[in-house]
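Mind looking over this structure? Questions follow.
Every protein chain but one is kept in place in this view of the complex.
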């Protein structure tokens, strides 16, 4: 941690700063420059983080030297983690460490018939994990909110029918146990990325977690939210870039592929891309999926539907089964170039 | 609702669009332009919102004509709402309809002594509602998370000692009832603005709600979240502008005062400003508070602390008691110019 | 300047870093922490800025300690500057140091009749400087591009008829001299804020400059552009906040009033607000103008028109004469509260 002091700092203030550092059992290293005085603090940065150093009189700025996350960092785990989803009634899917995992399915679970049909599409196309929402976080209270536990049951059965592990979103800490009874992987959605109560519960469930990046979250914010989950004992977290807020309404969100490459330099956790939510435009999804694989993502999350104009949620951004099948073929070829294995 | 069709739309597709509209019991109004065909849909727009119209083949764009919120809209309630907080053991505070309410207190409840001291500061300075966090949503799992129910008790007692109503944040739907037993007003924080599970529980608690704008929320998103709360039966929601994400790190967030003026043209709900979180800089907070009052806010939310360098949360952005006292004096004078009453 | 070295930095790399600093005639101050090594550099930071220090092997991050602008900084000029516009054929207007200046007029100069009419509106309402565009930077090549020199002549005459100094935009470095022959103040528009060729020419013209903040410019970028102008010899620069890019299309741009307060802590230059361009909505302009005055702006820039639906440019965001008159009355009252003088 480095403290940059104000140009008008007094000697008394400097003394006070040094005392505060000393009280914390750390060593201060004073450096008086031509224009500014700087205090380097040597020792465990963690002790300092909780302290409101910028509020000490005379302090202009606080520059941290280490990242604020530990379990999620490369320091804690220098090799890429491999997260395995499913097993038992399904074929296990892998994310990370060279494995590219493919998640697909409808936005919401709508009916058994459709879900079974789409499960077959996913498996036949080469997908690894089936998705479908039973609890939908909708911006309007008047929109379809999902089938609830009935949806979980349908999703489970549909997955089993094709030996596909399933992932589904949970939005309520009171329902984590219920969801965990059915799912192989639990999703925390973008709008709940900083719902720390939910992150804590999900981290205790003992299942792999798919953590989506919030629309206003920096890469560091995303890793801090992963830290919440990891700090509960889970080691299996898969991150997901799904678009952040931007000023250009050409696409629904701004698809930040560079964040995928950046995460690789900061963390051992796998990170996948979700071009469906990132763009909101089926005509752009395939090209953007390929970009995600080329940049180094450990997986691709795609929403599909066999009759988008009847979908109960996000129909306009779904790929058709045929489009998904073709996309998987292209993903395979790009994956090969960048040295990823698709099981 | 207006549908703009693609230039290459076929007659069959147009027929299909008209059929879909007809099935919904609505009337379509076809208008073939020189370059594009447009379908105006006449009838209850609500029925259409749930339909994925943009997924119908041949449809380029869907232009809604009415806002998606109802209870929060001026159509539902053309006069500004006045929200009253407290009563009983405290003097009631009012927000909206010409009343300017002042909320202040520390970020977190830390100890009874400090809380009582700061309650006195708030009351003596002319503030109306005491704030303090007992459950803190922190980006790091290693940061101070609040005193929990013990914090609620301290806050209640401190408020009572000065006859000030209290507001405090809830982050867990399982704790809404507990919080409601102590508080006069429940706060939903920015990070939970689209935590629809929490909004729903909070809406059932029977207390006024302080709803903070999310960092990536548009004005419409904010009003949709208010709609969630209102749809549960509560009619007392106070909105709060507290800064959104921006590219310039000069301030912690981007303080969007124009949104206050915009909300006034869309909704009857009171809206206040929180320059503490919006800027994160005590040197800018007073000026930005005045800007908020000048633009028409129905209240001002300020974090204060008597020893910021010892604060357990957000110390660097707290105003000192003396600074707060001076600020309230200036707020009074601006309020008078824009025709607001401070009780 | 502080260099934070990579955790895996080698001794050879550290030696190389120290040599580079030494070659520049500066002193390095090495501080080996528990996790990171840091190099504080003592001496003239300016020498270092031009050096690509982050490209030296082993360097993780470079943290500057001083701002990159000098002439625009408070260090160079600790008292607020007062910029005077006009004199001679007009009554001089003042910006800064407690003086609040009011600029108003149509977006574009359209005809002598209209310009004279609006000049009278400005003067009678209490405005100080008349604006009008003769060279319009339009996003479409097919839009009205302004009347050119004929427009300058009309604007000059209209200003003179009411003894109002005039300000007008220049977009072409070849026309700076021409514009300077007519105008009392030269405007550089938001889209040209980083047109360094134009800034350099404008800085040589010997007239006060109105420099508008670019839509993607940070406060530091704005001050660096002012530095360009100042480095040519001019000392009279007035900055202008006119909205930056944001994700919410409720307003045309995001009106960043906190930047006004922030500039006051960094620079001696006056800064005014332009709520017309910031919001693009006449129904929000008056409230946002008051917010700008309350936050400490040294002036207000407003576009007016007597028949907006006939305007050749930006009609939908113009205030009517009557609205402007009322607004000036309110501005006066807010100005008084914050201790500003309106001449």
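Residue numbering begins at 1 within each chain, and the chains themselves are lettered A, B and C in the order written.
Simple rule for what comes next: contacts are C-beta pairs under 8 Å (C-beta built on N, C-alpha and C of every residue); 3 or more make two chains touch, one makes a residue touch a chain.
Bear in mind that the values here come from a model prediction, so they are computed numbers and not experimental data.
Colleague: Among the chains present in the display, which ones are touched by the chain that isn't there?
Modeller: A, B, C
Colleague: In the full complex, which of A:37, A:81, A:259 or A:317 touches the chain missing from this view?
Modeller: Of all options in A:37, A:81, A:259 or A:317, contact with the hidden chain holds for A:259.
Colleague: Given the contact definition stated above, which residue among C:15, C:49 or C:341 touches the chain not shown here?
Modeller: Residue touching the chain left out of view: C:49.
Colleague: Given that one chain is not shown, which residue among A:216, A:267 or A:313 touches it?
Modeller: A:216
Colleague: Applying the definition given at the start, please give the residues of chain B touching the unseen chain.
Modeller: The list for chain B reads 2, 4, 7, 29, 31-36, 38, 40-45, 63, 65-66, 75, 245-247, 249.
Colleague: Would you write out the residues of chain A that touch the absent chain, in ascending order?
Modeller: Within chain A, the residues touching the omitted chain are 216, 218-220, 244-251, 254-262, 265, 275, 278-279, 281, 283-284, 287-288, 290-296, 330, 333-334, 337-338.
Colleague: On chain C, what residues meet the omitted chain?
Modeller: 20, 46, 49-57, 68-69, 137-144, 171-174, 191-192, 194-198, 200, 214-216, 221, 224-225, 227-228, 231, 244-245, 308-312, 314-316, 318
Here, only the chains that are shown with their structure count from here on.
Colleague: Looking only at residue numbers at the chain A/chain C interface, is the share used by both copies over half or under half? Answer same or different.
Modeller: At the contact between chain A and chain C, which are copies of one sequence, the residues are largely the same (over half shared).
Colleague: Mean of the CA atoms for each chain, then the mean for all of them together: which chain is nearest?
Modeller: B
Colleague: From the mean C-alpha coordinate of chain B to that of chain C, what's the distance rounded to whole Å?
Modeller: Centres of chain B and chain C (C-alpha means) sit 32 Å apart.
Colleague: Roughly how far is chain A from chain B, centre to centre by C-alpha average, rounded to an integer in Å?
Modeller: Their C-alpha centroids are separated by 26 Å.
Colleague: Residues of chain C that contact two or more other chains, please.
Modeller: 245-247, 249
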